[in-house]
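Missing here: one protein chain of the complex. Every other protein chain is in place.
By letter and in written order, the chains are A, B and C; residue numbering begins at 1 in each of them.
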């Protein structure tokens, strides 16, 4: 490798930890031309920032994100911060000529996402949104099989992203439950992932109708008081894909017993697929062209050299974990920055997702089907 | 056993076969006071009827259902015929003082179901609708655990009843695809089952919004021509339960790879349940009250003497099949006729289900949420 | 159907219940030329016998098995009695010209089994042993796939038949724990099944080495005292098949959590199979000839018309239960009696199984590999 790609990471929480891991390890497993350098980590609290810097392996720390954007050495800015900060920071970084990787959902609203995309395009920088599940071997295999026509025309998409960390009414409030910081609740956090997968695997969505619920509207604030919950605890919706498929979506933080159960099921004319994030190395595949006697869902353990990403790691059957999705995404984005090759998901994908999320929210308010606006 | 219960069965297809099996075997495994007598089978085609009579074990055959209703020896009339015949036959049987077991869905419309219920009640006969899945050990166990409060307040209901026998566009037409005979398609055939389970396990539904699709609208008619498909191939809907839970429902005959995949998942404050008809002896249960270290979905193999219905059959682990659900239902209904004890599901349950189905159909037409009418 | 096949059943316990069910229902689902008649049930205790007769649907009862053998009307004698009675009764029945169906294991020893076979053959009667698991659709499919060469040469057989009804040291004694009545314990009861499947699916076994254990050697006798346990609670063994495959076998009644877990796994040059009796409608199949990208174990739900036995019952996905294995066996044996067609498993298969069981017992005693004697 010759040269470096210097990175600034804004944020010091859970996502900062996993992104740092990905930057540290990407070049150990994937071919990059330049060495990724973990240059600067930004966090407001000095002690927490320094602890994160040291633990996660960053060269320097700063208290204000403007430092990252002003720093001429920084080439890539990574935004692992609450959603309300995405637009301002991404736009500032883009205008400063930095490449930007932004956590999902891309923005508080489709309007903000649209502006982010416009600025990024006019600035000519590379941009990405962290829809990391596209980068799991089993999911990338699903995309490949569909693209090859193995399922034929798609009839049904069925996805649910279920967690249960709020099912206890005494679980404390956080920024994720505050609409002013997070925008949507489970809808933005979880439906954003499965909407992106649906758009990527099945295609554009024409119309949606949805429902949202906040089961517990006040929670301990961790300081002896209570905080109002201003986001949805769960959001479900039906979708009509432009290509004719029917879709169902469900996101919940109240799905007792589900820890990180991102499940999708797809049925087409010629076959079907099933995926579950809690068993993320596996893809279940049904092929209707086979003789009836031996038809059945097969469980493909996506750890073979023939599977996307898997060959970079260990021998067959030596399974990967959740974090690898981020390492694959980041390795791919670094490589795209180096080579100028196309990269997805970018801000246009972030906007596409946001348009669906917003149409659902509009439907929750109107009580009827709402059309999903176009990206243009 | 002293005395007999003489039965007339109208129909000679698949459901007639399984009901006959249940009548023949119910008293071998369950305590009945009177011997069920397979007295009369009714079918229009003489050859087919005679073949069914002989094969299925009925004493006599008749070509017209009026024979069954006119026969003073017949005490119970079982309607295993297309949906468009349910109301006329059930009403005639009730008026003749016969007890009636009717296949599901109960009627073409809620209005017809309401009339059936009214006539049955005023005639004072016993009535039942064949929502057989309530009678599986694992499902009855689910009901018991919920009634005991093991799940706490229910937050989510998620059900799908998926089959794939129409995913091939060359699969032939039948009465089930003709709205004039069947009423609804997948909606009436499959959603009726999971709506009944939802109402039984979670409670009344206040509002629904839905979507229907006919993917293939003309099919071979088996006589060298084509027949129009006038029913839905798939129907999905969202529901708001009166008790505050959110629901998603999906029925499809185009779910490639799904043979008889009736799945429900329920999450409550304190626990969760999962069931899949293709593994019908198993109930998955999660209890949130347990220590986090050992929490997890357990697979209860519902074949113990402690489980509903299971003790009547074989030792633990000797699993039951699909047909047993019908045997349990019929044994229970025969017993209720003998003793006068309450029995459910009866026509009021058939009506409750129909009201939900109709509200969904109304929503498909209106494009918005529709309230579910009350039974009264 | 013209004519009848009159049956006498000796025994009134669990196996009598399931055999009766099979005789009552076989002709309802399978093509038979003659009507099976449940003529005579034999049991020593008059009250229990009469209860069984009435409940299970037999015409007459008798207190001594000699009545069945002396009765000229009886054509088939079914032995659902403890193992120590098999040889005497089967030989007497055969000499009287009755066809015989005998529960497994066929006899107390290979020597006794050999005599039973010789008498049956010289008497010219039809004989069968109730290795019912051959008659499950998924298992019969396994046999077909192997016969077609889909797995290539077999390398590994791995089977375990695990139950847990004795893991509680206070579980009471019964004839099954008494060597004088049962011969072997778990070895005879459970290993007999998986040995038969191994011989049928993979082929003859050349040598074995084994281990047995009685974990609890005294148990409550149900009369306030204690009874010695004189059989094995668990027996494991290794096998060398004549064809070169390696085998492992395990039977236990102390496998806590396993209710009826009869599992086999087979690997060959070109593919592999897995089966689990607790999910008996499913066969897992791996085909090594497929592209690596989509290889995986597929779960075949063996309920299609293309699957053995399944077409006689319900539509696809309407799963069968454990009892169906007996109905299939008995329908097949009745049909073989009618037509003279070959039928297996017969007493020669019972003997083959016994020779393996005995060689294992010999190895447990000798502490070394023992050859399995030939049938001739």
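Criterion: a residue touches a chain if its C-beta (ideal position, glycine included) is under 8 Å from a C-beta of that chain, and two chains touch if they have at least 3 such contacts.
Computed from a predicted model, the values in this text were never measured in an experiment.
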Decide which residue listed in C:124, C:224 or C:257 touches the omitted chain of the complex.
-> C:257
Contacting the left-out chain in the complete assembly, out of B:291, B:342 or B:374 = B:291
Among listed residues A:60, A:143, A:279 or A:368, the absent chain is touched only by A:279
Per the definition of touch given earlier, which of B:26, B:120, B:141 or B:216 contacts the omitted chain?
-> B:141
Residues of chain C in contact with the chain that isn't shown?
-> 151, 155-156, 158, 160, 162, 164, 167-169, 209-211, 213, 215, 234, 236-238, 240, 244, 246, 248, 250, 252, 254-258, 267-272, 286, 288, 295-297, 367-369
Touch rule applied to chain A and the missing chain gives residues 14, 17-18, 20-21, 24-25, 28, 55-57, 163, 165, 258-261, 277-281, 301, 303, 313-324
At which residues does chain B meet the chain that is not included here?
-> 141, 145, 285, 287, 291-301, 304-307
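Everything that follows uses one rule, which is that only the chains that are shown with their structure count from here on.
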Far-end chain from chain B, centres as C-alpha averages = A
Could you tell me the distance, in whole angstrom, between the mean C-alpha positions of chain B and chain C?
-> 36
Note: chain B sits from chain A at a C-alpha centroid distance in Å of 41
Among the residues of chain B, which ones contact at least 2 other chains?
-> 258
